[in-house]
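Removed from the display is one protein chain of the complex; every other protein chain stays in position.
Take a look at subunit A:
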Amino acid sequence: MDFNASLFIQYLIIGVASGALIALIALGYTLVYGIVELINFAHGEVFMMGAFLALTVVGLAGLNADSSWSSIVGVALLTLAAAMLFSALINAGIDRIAYRRLRNAPRLAPLIAAIGFSFILQNIGIYWLGANPVTAPTLLPNEYRAFNVLTEWFGLDTRIRLRLLDIGVIGITVPLLAFLTWFVYRTRTGKAMRAVAQDREAAALMGIDINRTITTAFLLGGALAGAAGMIALFYNNAARFQMGFRYGLFAFTAAVLGGIGNLSGAVLGGLLIGVVWALSDGFMKEYIPAWGAQWTPAVIFGVLVIVMVFKPSGLLGEQTADKV
C-alpha cells in the first residue's frame, strides 16, 4: 500500500497539538519529582481543577459566540490567569498540608497521600460541576470552529486540516514552556530550585530556604497544570471530573519517557506520546486492517517499556546536571 503523506501529516498535526497539552502537564510532574523525588499523582486532578475553574469563570462572564472579540480575548486571558493561580494554590496547598509533613517519611507515605488527594479532588469536582461531562461555552462562531487555516488563509488545495484550535493550543503552550525554561535557568529562584534538586542538604547549607523553593516548584507545576486545564477545556470542548486521570497518566508516562526530572525530556516525551497516540488511533489501520483505537494505550506503554529497557533514565535522562 502506498504511503499516504497527507494523512500522515494530518495525524502529526493532531498529535503535536495533543502532545503539547500533555507536555504542559508532564512539566508539573517532572518539576516536582526533580526536587522532592515524589510522583505527585494528584497532579492530574490539579489540572482538572484548572479546567473547572475556567469553565466557571467563563460561565460567570456570560460570554458567547456573539460577544465582541475584545471581550472574548480579555476574558480568556483573565480566565487563563485565574486557572493558573487557582491550580498553583491547590498544588502548593497540598504540599503544605501533606507532603511537607512527610518529607522525611518513607517514600511510600507521600505517594499514598498523593493518591488520596487525587480522590479528594475528584470528589470535589463531582460536587462542583456534577459527574457528567460539562460542555465548554461556545466562544467561537461555528464557522471558526472547523476553520482550516491552510485553505482559508494560505489558499492551499489540501485535505490536511490545521484548525485555529490546533494553532491556539500550540500558541499558548510554547510561550509557557519558554517562560518556564527561562525561569528555571535564568532566575535566582530557578537556580535555587536546581541546587535543591541536586543536593538538598548542601543547598540548605548555602542558605537556600528549602521549603520555600519546593513550594515554588509546586506553584509553578500547578500553574502549568491550570493553564493546561483551560486549554484542554476549549480544545476538547468539555470537562469532566475524571479528565485528569488519562491526561495525568499520559503526562506521567511522558515525563518518565523523556527522563523524569528533566524539563526538555518532559516536553519531548509529551510530544512523542501525542504523536504515537494519534498515529495509533488513526494511521495504523491504513496498513494493518485489524488495528483499532483499543490498542493505543498498549502501544504507548509498549514504547515506554522499550525505552526503559534500553535506556532506563529516559530519552534525555543523561542530562543530570540540568535536573530540576
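Operating definition for what follows: a residue touches a chain if its C-beta (ideal position, glycine included) is under 8 Å from a C-beta of that chain, and two chains touch if they have at least 3 such contacts; residues count from 1.
One rule holds for everything that comes next: contacts and distances are computed from a predicted model.
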Per UniProt record, name of the chain withheld from view ["Branched-chain amino acid ABC transporter, amino acid-binding protein", "NAD-dependent epimerase/dehydratase family protein", "Cysteine desulfurase" or "NADH-quinone oxidoreductase subunit F"]: "Branched-chain amino acid ABC transporter, amino acid-binding protein"
Among A:L60, A:L78, A:A105 or A:A131, the residue in touch with the chain that has been omitted: A:A131
Of A:I210, A:A238 or A:L315, the residue in touch with the unshown chain: A:A238
Sites on subunit A contacted by the missing partner chain, in the whole complex: 7, 10-11, 14-15, 18, 21, 119, 122-123, 126, 131-135, 138, 145-146, 161, 232, 235-238, 241-243, 245-247, 250, 277-283, 285-286, 291-294, 296-297
